[in-house]
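Note that one protein chain is taken out, while the other chains of the complex remain in position.
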Amino acid sequence: MTDLKKERQRAESDARTHGYYLNPDAATLEALLEGLKRNEERYGYPSCPCRLASGKFEFDRDIVCPCDYRDPDVEEFGHCYCTLYVRKDVFEGKTPFAPIPERRPSEKQSRAYRLDIEETKTVDNDSKTKMKMWYCRQCGYVCFREDPPYVCPICKAKREMFSEIIINTDFQG
Amino acid sequence: MTDLKKERQRAESDARTHGYYLNPDAATLEALLEGLKRNEERYGYPSCPCRLASGKFEFDRDIVCPCDYRDPDVEEFGHCYCTLYVRKDVFEGKTPFAPIPERRPSEKQSRAYRLDIEETKTVDNDSKTKMKMWYCRQCGYVCFREDPPYVCPICKAKREMFSEIIINTDFQG
Partner (left out) sequence: MTDLKKERQRAESDARTHGYYLNPDAATLEALLEGLKRNEERYGYPSCPCRLASGKFEFDRDIVCPCDYRDPDVEEFGHCYCTLYVRKDVFEGKTPFAPIPERRPSEKQSRAYRLDIEETKTVDNDSKTKMKMWYCRQCGYVCFREDPPYVCPICKAKREMFSEIIINTDFQG
């Protein structure tokens, strides 16, 4: 199986799992999958074909496909930033594609450029110290990330439904 | 995008993720989505349009859509209590809709009425102390809730497959 076929199957399976569709235009879809394959070869992970990756996984994590911004973008605009994942009404041509603002913080975007040329030893350490255990107050889904996801992958509750799990160990003397 | 459209899209995406369909009758579906929208405006969360909410999230958690009872109800009866989410055979008209018993404990139902008029400071505290970390012994899915879910959202194992995760810290002197 060619790598491109693998990218397609991963994306198809992922789209179905989350209730999305892939871009209905065959040429656009192929170009996006080609971009994912190229990034997989270059960095070892399929980072977003429409964004600049730094090559440091911990820093790029939010833009590894499916990126953190896909779910709120599909919900609000009908498709993700790349137009790889689209909503049913967009897939069926009932809602047109529309330009969408970049949800990734501009500070991260500009740091990505600098990471290409600088040595940044601290990236990994920085992010590890910020990892927290979160749970969805609606369905109980647990995840371990810097920030909670925009949408709960299990019950589709919004980010505000997430709270941190804190392990208390009390001592009294 | 109107709020009603948002409710519809959340429900559609959620149905696809879990392998369900939405009610095939357009008028019924619209009425249910209207109910969800109304509860979202009133309480800040889309509680079940067919049940009385108290307005206290911690108490209403089990009936926020998709409610805790949906998965076992769809499995046993072919649709949820509201008929918002339906199974394929019901969606296709091969199995008729049937009256289904209310799975929510009657004690919770009657407390919901009292919560409307009384001040119940203890609701939040009560529920927080009962939260536990559960895992599915079949696939390992972890969640943080009072009780385990009826069905594992990842591998569809039954509630009995869940066990509590206990963090041991042993001291010896």
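General remarks:
When the chains are written out, they are named A and B in that same order, and each has its own residue count from 1.
Criterion: a residue touches a chain if its C-beta (ideal position, glycine included) is under 8 Å from a C-beta of that chain, and two chains touch if they have at least 3 such contacts.
Given the structure is predicted, the values throughout are model-derived calculations rather than measurements.
For chain B, the list of residues touching the undisplayed chain reads 16-20, 75-76, 87-88, 135, 137-142, 153-157, 161, 165, 167, 169. For chain A, the list of residues touching the undisplayed chain reads 1, 6, 9-10, 12-17, 45, 57, 61, 64, 66, 133-134, 142-145, 149, 153, 167, 169.
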